[in-house]
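Dropping a structure here in structure tokens format, bear with me for questions.
Missing here: one protein chain of the complex. Every other protein chain is in place.
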Amino acid sequence: MSDLKWSYMDHWVTDSPRGPVGPLHARSYMDRYIQQLAGLGFAGFDTFVYRLPAIAEMYGSVALFQGFIRDCGMEKITGIFTAYPNATRFRAPQVRETHDQIVADCRMGVEMCAGLGVENFIVMPTTTYYDVEPVTAEKLKVTADLWNRVGEMTLAAGMKTTCHFEFWGAIRTTEELDTFLQLTDPRYVFYFCDTAQHTIAGVDPVALFEKYHDRCTGFHFKDTRDVDTTEQYRTPPDPELMAPDVERWFWEMGTGQGLVDFPALMRSILARDWSGWLTVELDKADVGGGNYAESACVAKWYIDHVLDQIKADT
Amino acid sequence: MSALRWSYMDHWRADTPRGPMTQYGSRRLMDDFVKQISAVGFEGLDMFDFQIYGLTQMFGSIEKYQEYLQDHGITKIVNLFRGIMYDPRVADPHVRETHDEIVESTRRMLGMWEGLQVENLIVMPASLYADTAPVTKDKIKAAAECWNRVGEASAEFGVRTTGHHEFFCAIRTEEDILSFYEWTDPRYVSFFCDTAQHCIAGVDPVALYLKLHDRCSGFHFKDTREVDTTQAFASRPDAELMAPQTARWFYEMGTKGGLVDFPRLMHALKEHEFTGWITVEHDKANIGGDYAESTALSMWYAKHVLREIYP
Partner (left out) sequence: MNRWGYAVNAWAPVRREHQERMLKVVSACGFGHIELSCGSGRWEPLGRPEWIARNHGSPAGFLGFLAECGIDGVSSFYFDPGLLTEEEGFIPRSAADPGDRDAIVATAALFTDFLADIGGSVVVARPTPSQWQQPLARPGAIGAVARCWEAVGAYARDRGVTLALHVDFLSALRADDNLDRLLDATDPALVGMALDTAELAVAALDPVVFYRQYRERVVHVQIKNTRQADSRDEYALPHAELNLLRGGGSYGEQRWFHDLDTAGGLVDVAGFLAELDATGYDGWRIVESDHSPHPAETAMHNSWFLRHVVGVKRS
């Protein structure tokens, strides 16, 4: 029997007297943000590894922050996310010489969350596609080696390193996904299903979950209105933020014209007795005049009125 | 000396601690608004005629308001847009029984503005298409009669009555528009060319201007990215604000993907030696955008593209 709970991935912008700001702008903003998420009913909170130092500065430590979110009615930090969108001379997963630095970065994140029960260490396993191409078996092997190392380290601390595949990353097609997941050690490297990212890349997230459900440790429930049919994924300078044909790739679930079949995915999750955290993600919800608060509410409405209904009917 | 001067149709929202507000919300908001449009080079201001009530409260009189504008680099209030709620029982151009009300209410309104040198009274010449259909020759003739009378009255104030054809107005097709101007008296009724409204209705505003150039007394230079392909013009409850086809019809001139050929229009103005005011409009620019930015961009376009064609 599936035991499912909902967490929220830390993307937010709010208006301030100095224009749009993120919640880490100041303590009062962060407090309000957490209260709003808790008010909607999210029990878990996912954030970025690079934000942990700022959170610690603001609350005294990541542990004290977790105490705060518990006081607000949430349960815990459920996942932390790291990525290297662009290759630099210091860090690039496909470059073995940078692996020590990346492992050190990841260890820092794990240590900052020690003892807090964080479950997922979510990674974007490669940089942007155009920094990597051509995507060769050798590069996939080097990348897999990195995340095997990281995964063994994080598992020792109770966190599962789990790979999240952006449509604009270098591991995106079904073939590339299969190859990479075969190269990684299933004891240490897991699969994280972002519904919109796969859909944009022309991959069916439900089918992928069906194939890798036993390695799947979580989801980003996120929608899209576009499949990338014009190779935007490999377009410099930034295929996600500056795609020539698409200003906004991601939408909240429940959006009109969305392409992700969330009911089918939910039925599959239930059929497989999969248990764990389901994460709502709303990155770039403010593009084109949208706003995060409204999108979060629309997504939660969809959970309450559509997905929970499927659970109840199963 | 330029043949053309630029006026701004005063659609505006500013963000405030209580959310978006118009410039009529407070004196400070009005100060901010006027300074900003002056800063980017506008010399004139257009507005709805009913703003006189709020402005009189804010400044003491409309004359004082115009003095205030002049202190801030805006020469005058150029055009007024007639604000009448069309209702076939009370005031509707195609209903002859209501013409007296339209004429007299307009006369009263213009009387309030008498101290200024307003150039045009811009009117929507017919009610909503959805309320008027079917649009018959007789209904267009009735509207023509109405505006002939209004135009004669407005001429007493030195103001030209001029027809502005929204894409959702009953008189919207090229054929109907040309009939309307054929049946109106050129002494009393002029043509006001709103580039985006015509474009959305599938009418080429440049071609229309070329046909009616001798009747044309002004423009709304405004852009759009869409032609109405879904009969939005006939939809209820509101063809403009609630059309299923799009959340936003209007954009500032020069917008990416804009359909109005402003350079071609500018050549036409030059060819026919149009002189006077051009009004820039981008109502509802705050839908996914903001008024200040759109206003600055429109004057960038006026200076860097259009003035190169017709200085």
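Order of writing sets the labels: A and B. Residues in every chain begin at 1.
One rule holds for everything that comes next: a residue touches a chain if its C-beta (ideal position, glycine included) is under 8 Å from a C-beta of that chain, and two chains touch if they have at least 3 such contacts.
Everything numeric in this text was worked out from a predicted model, so none of it was measured.
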Discussion item. Using the touch definition from the top, which of A:D71, A:E175, A:D214 or A:D238 touches the missing chain?
Written reply: A:D238
Worksheet item: Which positions on chain B touch the chain that was left off?
Response: 14-15, 32, 35-41, 72-73, 256, 290, 292-293, 295-297, 299-300, 303-304
Fill in: Positions on chain A where the hidden chain makes contact
15-20, 25-28, 57-58, 84-86, 88-91, 101, 236-238, 240-242, 247
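Definition applied: only the chains that are shown with their structure count from here on.
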Item to complete: Return the distance between the CA-based centres of chain A and chain B, expressed in whole Å.
Response: 49
Item to complete: Quick one: which bits of chain A touch chain B in the complex? Just the residue numbers, please.
Response: 15, 288-289
Worksheet item: Within the complex, which stretch of chain B touches chain A?
Response: 15, 287-289
